[in-house]
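Only one protein chain is missing from this complex, and each of the others stays in its spot.
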């Protein structure tokens, strides 16, 4: 019989890179099995894969991974959003990157993990629901693949749950500054049936930031009106 | 850095209408942004939108919204069922209504919120699973859009989780009285992969009520046989 307590919390497997807040784990596969690669349907170009996923949160971690891929010799292969958040109304995330060497993908996953603590600072979870925001001054290929962000433009993201709060924030954001909607999601459209309305938008940096900050203020007022103050797993980074 | 505790629980935003049990919030958008309206895909007829959603429960709140829309100058534009219930096996709800003026939609949302406490009385949540029931003596356009209810006929609804209980209640209901099935949902059919079987049916008032009450008695016996008594967030209103 398996005795799980005989296993150490200090993992020595070569596949293990590290963990971060929000039940985030980063792993590396050095030479992926060919039978498995065919099943994955992500092409046969890379045998070195980086794997990154969290139980809770999507935009923050994907913004971290976006910077990681930009600054390393790696490519984003897939981004998926499971319906998770450990009982809350949103998503987690699951992404696969490829690189020519195990050390390339390991470096990218290390960067993503270290930046995740920062970007998790714009997640607000109360007893009633949650809000998530993200901002990038220059979107890369991870944010393009995940949310349709315009490459090289500033990118903003907002999600609100219960979904009504997300819609009202979305309306507020696009009125606050001139931005272009690149993705609009609801429980039945684009999300994996999460209890959220999500808006992703591109534009000039000042405009995008103003839209995010305006929506955040309104969203927090509405979420708090539901009766409890949110916890913030990181430190708010948008001022 | 954002200090969330500086925000009051007494929301003064014009968008805020109110809250109700089961993490229900009702909001109003007075003049929806055109770029957003196009993304929403609900037509351009209305600029005044009412938004209504909950983390837990669907049939009860939608029965409340059905009465609200019937008694005001508003129209139901969309009903979506997120997979939520805060970790339980069912849905929440997310609905958008339109009206010619902000006061029309605000009035409808106010009515829906006040009736939600009543209709939440037929939700039963135990440690093992949940049951939800609804009854309307005359279904309106919200129940038609959400569940295929026959307009103007009595409407009954049952959901059971784990899904087995829902199926056995469904069989019991249609044997208990002559009713017409208008919607049958399972984890892979119609639901958003909730752990429920759901039956919605129309017919004569006495028959529909008898079918609901018979299924409720059986469902409660089976749910309680799983080892714990359910909580009821409201007050049972079906006798």
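All chains are identified by letter, namely A and B, in their written order; residue positions are counted from 1 within each chain.
As a convention for this text, a contact is a pair of C-beta atoms (placed from the backbone, for glycine too) under 8 Å apart; a residue touches a chain by one contact, two chains touch by 3 or more.
Not measured: the values here are computed from a predicted model.
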item	value
Selected residue (touches chain absent from view) among A:60, A:92, A:129 or A:203	A:92
Sole residue of A:11, A:176, A:205 or A:232 that reaches the chain not shown, by the stated touch rule	A:11
Selected residue (touches chain absent from view) among B:93, B:194 or B:207	B:194
Residues in subunit B touching the chain absent from view	83, 86-89, 124, 128-129, 161-165, 167-168, 170-171, 174-175, 181, 184, 186-188, 191-197, 199, 216, 218, 220-222, 224-227, 229-230, 232, 235-236, 238-239
Interface with the undisplayed chain - residues on subunit A	1-2, 4-5, 7-11, 13, 15-16, 19, 23-27, 29, 32-33, 35-36, 39-40, 49, 51-55, 80-84, 86-87, 92, 94, 96, 192-193
